[in-house]
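Every protein chain but one is kept in place in this view of the complex.
The first chain written gets the first letter, and so on, giving A and B; residue counts start at 1 in each chain.
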Amino acid sequence: MLAVTGVSKVFPGVKALSDVDFTARAGEVHALVGENGAGKSTLIKVLTGVYLPDAGEVVHDGTPVRFTTPLQAQQAGISTIYQEVNLVPLMSVARNLLLGREPRGRLGLIDFRRMHREADEALRGLGIRVDVRRPLRELGVGAQQMVALARAVAIDARVVIMDEPTSSLEPREVRTLFDVIRMLRERGIAVVYVSHRMDELYEICDSVTVLRDGRVVHTGRLADLDRLRLVSLMLGREIGEVRSEGLTKFTGSHHASAEPMLHAEGLTVRHQLRDVSLSIRPGEVVGLGGLLGSGRSETARAVAGALPTDSGRVSVGGAPVRTGSTPAAIRAGISLLPEDRKAEGIVPGLSVRENIALAALPSLSRFGLVDDARIDRIVDTFVKRLRIKSSGPHQKVGELSGGNQQKVLLARWLALHPKVLLLDEPTRGIDVGAKAEVQALIDELADDGLAVLLISSDTEELIEGSDRILVLKDGAVVDELTGDAVTEDALMRAIAAEPAGSHHD
Amino acid sequence: MTELTLAQGRVDRDRLLRLLQEYGVYAGVAALLVFNFAFTDHFVSAENFRTQAVQVAPVLIVALGMALAIGTEGVDLSVGSVMALSTSLLSLYLGYGPWAAVLVPVAGGILIGLANGTLVAHLGVQPIVATLALMVAARGLALVLLPQLKDVRDPGMTALGSGDVLGVPYLVLIAVALALLVAFVVRRTTFGRQLLAIGDSRPAARLAGLPVRRVLIVVYACSGALAAVAGVLATARLTASDPTSLGTLMELSAITAVVVGGTPLSGGRVRIGGTVAGAVLIQLLTTTLVKHDLPPSWTQMAQAVVIVGAVYAARERGKR
Partner (left out) sequence: MTTETTEADMQPDAVPKVTDEDPGPSRADRFSALAQQHGALVTLLMAMVVASLSFDTFLTGDNLENMALSSAFLAVVALGMTFVIVTGGIDLSVGSLFALGGVVAAWGSQYGSAVALLLPLAVCGLIGLVNGLLIARSGLAPFIVTLAAMLGARGILLAITDEGSRTYLVDKDSFLATLGQGSLLGIGVPVWITVTLFVLGAVVLRRTRFGQYVYAVGGNEDAAALMGAPVARTKIAVYAVSGLCAGLAGALNAAWLLSGVTILGSGMELEAIAAVVIGGTLLSGGFGFVSGSLVGVLLLKVIQNVINQIGSLDSAYQQVVSGAFLAVVVVAQTWLGRRRRVL
């Protein structure tokens, strides 16, 4: 139905896709899986006309096509259902369903009776009953997604691509969605299903394509692939592979003292975290394992006050910290190196110097006036210690390489003398040399007595860097690996483990 | 290799555009000065320079506050109305002595600014919308307090409006002092750094633990205070309070000065030097047209073209 052959896509500095073949067949639900940076979203964007491939071709219904806008792809029958519903929340269900295709009567005016009837029929066809005259926003997220699906089907979509459709759905809504997906399959529609939830993949998908580092590492029937094998393909590690020591710059275990520095208990955020507890002792590196979307970043953000929690407590050195407030967390000594360095970390228009001093400004000022001499000293110290390469302290951070941006951010937090350092993907997207330096630095910081939380999709980095690993799945801690059990095999088994009892919830 | 050269080419073009952004306004001022020196009668005289400077002072002071608001990726449309409110309050409190006549209007401006800031920072109202509401309300309040034009007969005010030190009018001195103060605040204080960080990347500022709301509120309060000062000075110069017309379209002149001066509407940068030059540029443009017997209508049209041009150029840079 829809296929790509030999597709490559290069972004400055990154080869996002190289020589990828992918085929979505009619009447089949095809799982597309891979960790962050594997190239899934790039592939979806190539399929839907957001990006043009640098090499290779897209074949739709047997003919090569070249979509330059998402609209063209849509008109050719390729619809995408995004995580965030892409409809107009303030308009009624019927208006959303039929926007641009409203039935018109005399004088070209819209015939509301027919419009509502058609919308109602389209939704009933998918087994959904809602009042189509109500504004879309009054519906639950699940129902909204159904409307998006109904719209896709109504415009004669032959291919429906779903990007993590269940990430904000209630279990009941997931059931309805799956019923609809089965119905689409029976109608001969090709479904591409992107998700990280193992249980869902095995329930609904027929075949699977695994991407890693922009390449297809496996494609075939999903039933032929057991969970452990799938996880090992996604993470790019072989089961039982001899552990090769010393590839990373980590030295191994640290000597941690007894009393925990950071203690978090029962962190819960609707749809994102369920009752996550963790504690880190000074000098200890605790890793968070799990697939993308398992709640790793959310845990770090909740601890750092950047994600408001519904319930849960955080304390540092025994003193409680107000949750949901970044300034409070920072005052308590918690620092977060965010996952999205460009959007949430650096302030691109400010200089290296100002970025480093940003969080520590109040302590580097007298009467609100910036103490430049002290800032210069601190900046100088960190530039040397972290070996930040720039044309000078006054260069804009936006112009630095990824690795140096990351070091600037680390310097920003270290200047605050934190007690707890939360590192979310500290080495993603930075070159090998800088990566080794950052890894060595993490070790050094732990030895200095910091409590470190490490999140990494690089399994090797996680295993070698952490003293202990908490394994997350669907927003909850499912396992803990300690001591000799901190191995890749154990991690992958923990991630792939079948849920005890029923499906999630 | 190819990538590297490509990047090099882009950097060069970037640098060129940045140069234009940084110094274009100064070049414009210089060009207008040269033109006027050469072709305008009675341009080169101390008296003329003094007049020009006195006229530009209130606009400049308002533009300083506007630059701060724009630096946080906001805007303050209420400044003109705050000037009107300030002139009304001045008239009302003139009887209570010179200090009351100056401080009460400034307090009024700060209050309006606090209202703006609260709407923006705590309620998440878009800056345009929030300040638009206060723009209407403040002008109305000004007219309620003082329904029509009233002469301001006070020796102190007259001295403030037309006095000078060594030939430099007080108004100009105050404007220059305030410009230096704001430039100092932006460059050298914690507040200034935080303001720029918030304007450049609000998510990053939030995650770095900056007091985002407090900074926003203070910014709008400053803008209100500066507009009120401008209102007081304009009243002193005109020796009359006219809440109906004082400050109308001031928001536009101030935004023009800031944008032409190279401060992007997208926030994260505040160029005080450029803002001063921008205010001067508009003043010179007006003078040039007037002195060459072109009617005021031309000035308005020219200003409209200049502002759209400046915003358009900034857009080109922003997209890069």
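Going forward, a contact is a pair of C-beta atoms (placed from the backbone, for glycine too) under 8 Å apart; a residue touches a chain by one contact, two chains touch by 3 or more.
Bear in mind the structure is a predicted one, so any value in this text is a computation, not a measurement.
Colleague: Kindly state which of the options A:110, A:223 or A:343 is in contact with the chain not pictured.
Modeller: A:110
Colleague: Would you mind spotting which of A:52, A:71 or A:223 touches the chain that isn't drawn?
Modeller: Counting the whole complex, the residue in contact with the absent chain is A:71.
Colleague: Kindly state which of the options A:66, A:137 or A:221 is in contact with the chain not pictured.
Modeller: Of the listed residues, the one touching the omitted chain is A:137.
Colleague: Just to verify: which one of A:89, A:320 or A:368 makes contact with the chain not shown?
Modeller: Only one listed residue reaches the unshown chain, and that is A:89.
Colleague: List the residues of chain B that touch the chain left out of this view.
Modeller: 75, 77, 119, 123-126, 128-130, 132-144, 147, 248-249, 251-252, 255, 259, 265, 295-301, 303-305, 307-308, 311-312, 315
Colleague: Can you name the residues of chain A that touch the chain not displayed here?
Modeller: Given the touch definition above, chain A has residues 70-71, 74-75, 86-92, 95, 99-100, 102, 104, 108-110, 112-113, 116, 120, 129-135, 137-139, 143, 151, 172 touching the missing chain.
Everything that follows uses one rule, which is that only the chains that are shown with their structure count from here on.
Colleague: So how far apart, in whole Å, are chain A and chain B when each is placed at the average of its C-alpha atoms?
Modeller: Here the centre of chain B sits 43 Å away from the centre of chain A.
Colleague: Show me the residue ranges of chain B that touch chain A in the complex, using the header's touch definition.
Modeller: 3, 7, 188-194, 196-197, 200-201, 203-211, 268-269
Colleague: Which positions of chain A touch chain B when the two form their complex?
Modeller: 12, 304, 306, 326-327, 329-331, 336, 338, 343-350, 354, 357-359, 361-362, 365, 368-370, 372, 412
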